[in-house]
Every structure is written in structure tokens, then in C-alpha cells.
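Just one protein chain is left out here, and the rest sit where they should.
And now, chain A:
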Amino acid sequence: MMTNMSERSPSQGAVIELKDVEKSFGATKVLTGVNLSIAKGETVVILGPSGSGKSTLLRTTNRLEPIDSGEIWYHGKPIPREGRELAAYRAEVGMVFQQFNLYPHKTAVQNITLAPVKRGKQKPEEARARALRLLADVNLSEHANKRPGALSGGQQQRVAIARAMAMDPEVILFDEPTSALDPEMIQEVVHVMKRLSADGMTMAVVTHEIGFARESADRIVFMDEGRIIEESDPESFFTNPRTERAQEFLGKILNH
């Protein structure tokens, strides 16, 4: 019993920690015994073939999907299951989606200020000034008052990153942030992410951008069929992947 307890206690310094997480959709097992710990300031890149459970892993982390068993800790405490506590937790965990998911009826600035203002974190004027600074950081000052429909994909995704930053998140989860972008816009988004990572933001990033992974990742997590089957530093992962599945996967994406 005692050993079990200590085995299950969160590790020191982890912002997010997943322990034995299991998740099924109906009869499909999507996550099997997933253990993952993300330390403050760390950039973890999650790789894996389509359907391996990468999105589900990120989505369970902020409880957009509930889990069947296991535990998820945030700063050493189990994450809330519902209600105001869950909303408060999510406010500290940013998320950036493949499809940007900006609010189409709001301008770039309004997209960014909505959550800080509604959560009572900042006053409207304060939030607006902050949003303008964040937009300047991602080179979008002149687009501040445009709606998403008038912005390119790359611009929308940079607004989405600024929106996540506006909450001063403890960690940001990125789910294939560049996969829906035209090639010429990928770099402008990758550039912003590289800078965030260098500035010490804690990030979990699902991406196929090997350049980003090589340069910014502190750690690579490789998933296959709902399991994490390999975990290492980027250098060893890309030059010397241990599992056959990872070798196969790298063979495919590097030849593209």
C-alpha cells in the first residue's frame, strides 16, 4: 500500500503530470498507460503516426476529454473535474488548435481580451493594451481590428497564440498548429513558437515540423497506438531512434 502511494505521488517541479492515463472511445482504446511529466520551462514535442492518440493526450490534459482511469496532476494536485474549478484550471493552460478556432464575430483584439476580461483577470482597457502588445509581438499590429475572416491562416494562428498568451498560462498545449497552413505561412508561426520556447514558456507541442522539434524541443515523446513507446532528447531521437516504429515514422516524414 505504502509503495503504491509513493509511486503515485506527483514528482517535484512538474507543471503537468499524467500517470497511467487510459482512455477509450467506445470500444477503441486510444490511450494506454500513458505516463508523462512536463517540467516548468520545458518544451516537449509529441510525435507519432496519425491516430496514435496525440490529440487525445493533449485534450485530456485540459479535460476537453475526460479520462477513464489514471490521474492528471497540475502542480502536484489532481486537475478539477468540472465547474468553476475546471474553468479556473483551464484559464492557466493555454491551447492552440490546428484549425485556429478564433471567434469569427470578434476582432483580433477582442479574441485576445475575451477570456482575461470575462474571467476578471484584467480590466477592459488594461486587457486591450496588453492585447495590442501581444499582437505587436507576433507582428500583427496593423491587423488588430480585423476579424479572423479577413486574416490569412498564418495570421489567424498567430492571433490564436497571442490569445493563449493573454492569460499568462503556466503551460501551452499546441495541437498541430501549422498543419492547416500553406507552406509559406508555416515559418511565421514556427518562428513565434521557437521564440516562446526560448523565452522559457512551458509547452507541449504536437507537430510534424521537424525543424522546430530539433531546435526547440527539450524532449521528444513518440507515441504509437495510444502508448508512449519512446522518450528521448531530440538529437538521439532523430539520429538514432530506438524503436522500429519510430524509425519507420521518421523514414516517412523525413522523405517528404
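We take it that contacts are C-beta pairs under 8 Å (C-beta built on N, C-alpha and C of every residue); 3 or more make two chains touch, one makes a residue touch a chain; residues count from 1.
Criterion: contacts and distances are computed from a predicted model.
Only one chain is not pictured, and the protein name UniProt records for it, out of "Xanthine dehydrogenase family protein subunit M", "NADH-quinone oxidoreductase subunit I", "Aspartate carbamoyltransferase" or "Glutamate transport system permease protein", is "Glutamate transport system permease protein". Touching the chain that is not shown, out of A:81, A:118 or A:133: A:118 (per the contact rule at the top).
Residue A:91 is the one among A:39, A:91, A:229 or A:250 that touches the chain missing from this view. Among A:43, A:62, A:122 or A:202, only A:62 touches the chain left out of the display. For the chain missing from the display, the contacting residue among A:101, A:152, A:187 or A:232 is A:101, taking the whole complex into account.
Where chain A meets the chain that is not shown, the touching residues are 62, 64, 84, 87-95, 97, 99, 101-105, 114-115, 118-119, 147-150, 160, 163-164, 167.
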